[in-house]
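A short worksheet on the structure shown next.
Of the protein chains in this complex, one is absent; all others appear in place.
Then we have chain A:
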């Protein structure tokens, strides 16, 4: 099970005031609040933890279909962190492993169930426009392009559908008898989009 999330840091800075009274308490566990408040750049840790939680929530939702807004129940531990990357685990009914990329512009995270050994592929897409509909279409085009290019099949032989829980799945028609169904996770925020593609032996990691 996979999940991915991206936070446009400038957009997050405009949209949310993490220093607002009650904000941290409603979103983060005591441990996470401590990580934030003792950091050199607290805002960076706020959005790192948030993208980790969101990616794990999406991975969990894909499995359970359980929709809920309970950010404190997704308990994060950061295993390692550098200027540009972070690895973590999230406890939420089960254990998820997460990997994050940190740049001055965005923070992007992916999550997988801890028992899966294969790693995910994640692509980041900078957008020119911040409008939802444009991004919605462009990101889907990029997903199809990435997968069909990797497998040398025509782009027309790919389509993205949503299952009954609104979780997106990419279908690739390889031949009249062979179809691949690949779980994908899509995120966009501000001027950035990201997609993650579930472990699939046919595709490069």
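The rule is short, and it goes like this: a residue touches a chain if its C-beta (ideal position, glycine included) is under 8 Å from a C-beta of that chain, and two chains touch if they have at least 3 such contacts; residues count from 1.
In this section, contacts and distances are computed from a predicted model.
A chain of the complex is left out here; the name its UniProt entry carries, from "L-arabinose transport system permease protein AraQ", "Imidazole glycerol phosphate synthase subunit HisH", "Acyl carrier protein" or "cytochrome-c oxidase", is "Acyl carrier protein". Across A:72, A:155 or A:181, the single residue that touches the chain missing here is A:72.
Within the complete assembly, residues 12, 15-16, 20-23, 26-27, 50, 54, 67-72, 132, 166, 189 of chain A touch the chain that is not shown.
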